[in-house]
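Can you keep this structure in mind? I'll have questions shortly.
One protein chain omitted, others in place.
The chains carry the letters A and B, assigned in the order they are written, with residues numbered from 1 in each.
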Amino acid sequence: MADHEHISCQEVVELVNDYLDQTLEPDETSLFEQHINFCDGCDWYLNQMRTTISTMGRITEDEVPPETRDKLLSAFREWKRT
Amino acid sequence: MTEAGLQDRTAAEETELLARLRAGDERAFEALVERHYPTMLAVARHYVKTRAVAEEVVQDAWLGVLKGIDRFEGRSSLRTWILRILVNTAKTRGVREARSVPFASLAPQGDEPAVEPERFRSADDPFSGHWRAYPGNWQRLPDEALAERETLDVVLAAIHELPPPQRIVITMRDIQGCDPEEVCEALEVSEGNQRVLLHRARSKVRSALERHLDG
Partner (left out) sequence: MNAYKFLRTDGTGVFTRFAWPLPDRGPGEWVEAEPDPCRAGIHACRLGDLPYWAGRVLYEIELDGHVVEHKTKVVAPRGRLLRRIDAWDDAFRSGYTRYCADRAHEIARENGIERWEEVIEPSIPEGPALLGFVAARIADAAGGADAYHAERARQADWLAERLGLV
């Protein structure tokens, strides 16, 4: 990528997750940010990805089943005794 | 709160829980079980055939955690350490009741673009590779649209339809908040593979959300 002075939108959508996870090289990050700066489409795409991730973050998981909880508690009490 | 701030707070909470656990505090044990159960179950599910066996694996793993808790030195995160015990337990069990296809062999397949190529200008266009039409600006949407139960269901359905390697990675990273290192350790997959799987999974989920929100 060092040869090009710019990246296209098609390349940006493949880099978006590396950018969000901060695993791009510094010069790649610069090219990415320069593109986002002038391209509303990619700015909105980046925001869509951020929104998708934060939506997933709101998913709550199932609770521990009661039988499992009981078994583990007895095991814990057993462990405490020894 | 910044990303870093949230991680620091979690680390501090875990240190406290760990101390209380070692002191025999039952509530601390319950809290830890609750915190790590979904991830442990998801990972166990990946190594053994049935949910019932996966639950047994998780229970056995907790016994292993209790046995070894005094030896935990904090060089890795507590979750990483717990997941390592879980994976060993699962694999031992898995030898007897193995899944048909091991995870590692499901390497990222060839071409799977994040967005359909038709949405970009073609090679003969001076602006080749740029959007033909911009994707939607979701900042314009009312907050309720994103907070609706229906939106969450669309996301859940999309995750459910992912191929298993992508599903487990996105579940661990984006639903359960695991670090990349924890995912790589637990699933015994390289950092590069983990990134590709996450990228593909997120791209599909975004796409499903886009269809729902933009029609």
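Definition applied: a residue touches a chain if its C-beta (ideal position, glycine included) is under 8 Å from a C-beta of that chain, and two chains touch if they have at least 3 such contacts.
As the structure is a computational prediction, the values presented were derived from the model and not from experiment.
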For a quick check of understanding: of A:H6, A:R58 or A:R77, which residue touches the chain that isn't displayed? A:H6
Residue in contact with the excluded chain [from A:V16, A:I36 or A:V64]: A:I36
Just checking the interface: what residues of chain B touch the absent partner chain? 2, 4, 126-127
Residues on chain A facing the left-out chain by the touch rule are 5-6, 22, 26-27, 29-30, 33-34, 36-40
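FYI, only the chains that are shown with their structure count from here on.
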How far is the middle of chain A from the middle of chain B, if each middle is the mean of its Cα atoms, in Å? 9
State the interface residues of chain A toward chain B in the complex, per the touch definition above. 8-11, 13-14, 16-18, 21, 23, 39-42, 44-45, 47-49, 51-53, 55-59, 61-65, 68-69, 71-73, 75-77, 79-80
Which stretch or stretches of chain B touch chain A in the complex? 24, 26, 29-30, 33-34, 37-38, 55, 58-59, 62-63, 66-67, 113-115, 117, 120, 128-131, 134-139, 146, 151-152, 155-156, 159, 170, 174-177, 180, 195, 198-199, 202-203, 205-206, 209-210
